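Submitted below is the structure of interest, expressed as structure tokens.
Showing chain A:
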Amino acid sequence: MAEYLIKNGYVYDPILGINGDKHDVAIKDGKMVDASAVKNAKVIDANGMTVMAGGVDIHAHIAGPKLNIGRNFRPEDKLFNAKPGQGIKHMVAGHSVPTTFKFGYIYANMGYGFAMEAAMPPLYARHTHEEIRDTPIIDEAALPVFGNNWFVLEYLKNHEIENTAAYIAWILRATKGFGIKNVNPGGTEAWAWGMNCSSIHDNVPYFDITPAEIVTGLIEANEYLGLPHSMHVHGNQLGEPGNYKTTLETLALAKGYKPNSKFGRDQVLHQTHLQFHSYGGDSYSSKSFESKSKEVADYINKQDNITFDLGVVTLDDTTTMTADGPFEQHLSHMNHLKWANTDVELETAAGVVPFQYRKNTFIAVAQWAVGLELALYAKDPMKCFLTTDAPNAGPLWRYPRVIKWLMSEQARNEVLDDAKYGEKVRDRCYIGELDREISLYELAAMTRAGTAKALGLGNMFGSLRPGMEGDVVVYPYSPESENPEDIEYAFGNAKYFIKGGEMIINDGEIVSNGNKRTFWVDCKVNENAQVQHDIEEKFKRYYTVGLNNYDVNEKTFLPNPHRIEVDATQ
Partner candidate 1 sequence: MESGKEKPAYTEACGIIELDPEDIKKLGVWRNTNVRVTSEFGSVIVKAIEATQGPHPGLGWIPMGPWANQIICPKTYSTGMPTFKGTPVTVEVANDEQVLGSIELVTLACRSE
Partner candidate 2 sequence: MGKIVTDVVCPFCGTLCDDLEVKLSDDGKEILEVYNACAIGATKFLHSQASDRLLRPRMQQDDGTWKEVSYDEAVEYTARILADAKKPLMYGWSSTSCEAQEVGAGIGEMVGAVMDNTATVCHGPSLIALQDVGMPSCTLGEIKNRADRVLFWGCNPVHAHPRHMSRYSIFPRGFFTGKGSKSRKVIVVDPRCTDSSKMADVHLQIQQGHDYELLDALRVAFKGKELPDVVAGIPKEKIYEAAETLKSGRFSVIFFGMGVTHSLGKNHNIDEAIAVTRDLNDYTKAAIMPMRGHYNVTGSGQVWGWQFGFPFCLDLSRGFARYNPGETSSNDLLRRDEVDAVFVLGSDPGAHFPISSVKKIAKLPSVCIDPHITPTSAVCKLHVPVAFVGIEVGGCAYRMDNVPIETRKVIDPPEGVLTDEEFLSRVSDRVKELKGV
């Protein structure tokens, strides 16, 4: 493998504590090494540019059945953005739901080396893996969903943590999954009857368990297993005015739990797309709606076992897709756009609805404000991560624009000044009072160092420390730049990107499809006859796929697997 030496760039690495110094960065045999260790390196001159470890995305919808519903039911999403193949690149298309090839190229251009598919329905795992396999360059993993799973609901009703954990370990192996995703706990099972849970204390129909019990149960199961990542939750009442109360109640459930993980994370609960969950008021009207980002951020700032990602609204035409089935039906009633839904036996559901966040409406800009405020209030950027819940709050390739808004008060004011109801938004939200500008050092925490740590991958990604994976990006951005537009350009157009020691982007051009890996967690647990029996029973009686056909065959679907082994037999 080639050796690389990146010189003269401004380096930002919160793990090594490098804050903009000019520091030599070297890669050899696919790993980061000390600069003195390379003898025959190709030298990259990063003069005037920003150097960071490859990005790590903790939550995006990039592979799986609801992506494809989005693609296949929105031919209009491909209008005017199709590009023919070029060199080693496939043809690409898709504005809010790109094709798999395009996802790989988007991430590479943004300098990201790892991405987590946010929600994988276990019965459809093969589909998720097929799409992951067809996404070039980036390493990926997927989180199977558990918050509405019949096994989980039944075990947790009786607080059977060991059984829950055994089942989860079984699912991780069967689906080649990475961790525990929990979407609209209990509410999506209620949705299978057309209902929902409107508070964490509601009873799930028939199963007679509350969302609160599901959340705490899954936290306990996660820590029992000692998984690399924590329970990852999309709480109840997403998008509802006034939902910040439910959010605070959900976050409070993490109190008292300590992480049990050899993988370095500090959190027991990761709250995703917090923006959608930080609303006050009781309608979307500017007379009522208000941002509660400060209240929520204040709470999180006082905890040491919670992380979150933002889910920033980007004011684009986009497509919403989530396992929060009832929410999607509700959304399509509001905007009268086409609605697709799939309930998945014994497991979960998904809904897909196009959505337009119009800058000349009050509510879209208010939502935009809430997402940014959460970041501007966050005390520790190692716990606050940049996402757009792609594509729900905005398309994936808008990350650079979000970075611009976080780093430049001027850029934020431009949005508010340009918006028809900008003044109302300043009035009902906190954005007008916030002049903080995220620094590049903090940005590195929010987009790589912090996310890698929260995922339990801090020994592989998120830093340039020798021994880490050779994922390095050079952004054509000078810290001395005065123009916020430079930020948006640079973070979407990496000048150089090296992934696993292989040159992917050379002088702005994608030159390789790389060698992507699919990560999954192989968790060993004690034999559990009860769970084994329950699995056999439910497959025989209630599933429509045989137990022996459920497992994702690693050889077929994961051509380049990376297994993370966990031993939970103690």
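Here are a few things to note about the model shown:
One rule holds in what follows: contacts are C-beta pairs under 8 Å (C-beta built on N, C-alpha and C of every residue); 3 or more make two chains touch, one makes a residue touch a chain; residues count from 1.
Candidate selection criterion: all candidates are chains of the complex that A comes from, given by their letters.
Here the structure is a predicted model, which is why all the values come from computation and not from measurement.
Every option in 1 or 2 comes from this complex, but the candidate touching chain A is 2. On the chain A side of its complex with candidate 2, the touching residues are 65, 67-68, 71-75, 77-78, 82-85, 90-91, 93-94, 97, 99-101, 123-124, 126-127, 130-131, 134, 150, 192-194, 206, 329, 332, 338-346, 349, 352-353, 541-546, 548-549, 553, 556-557.
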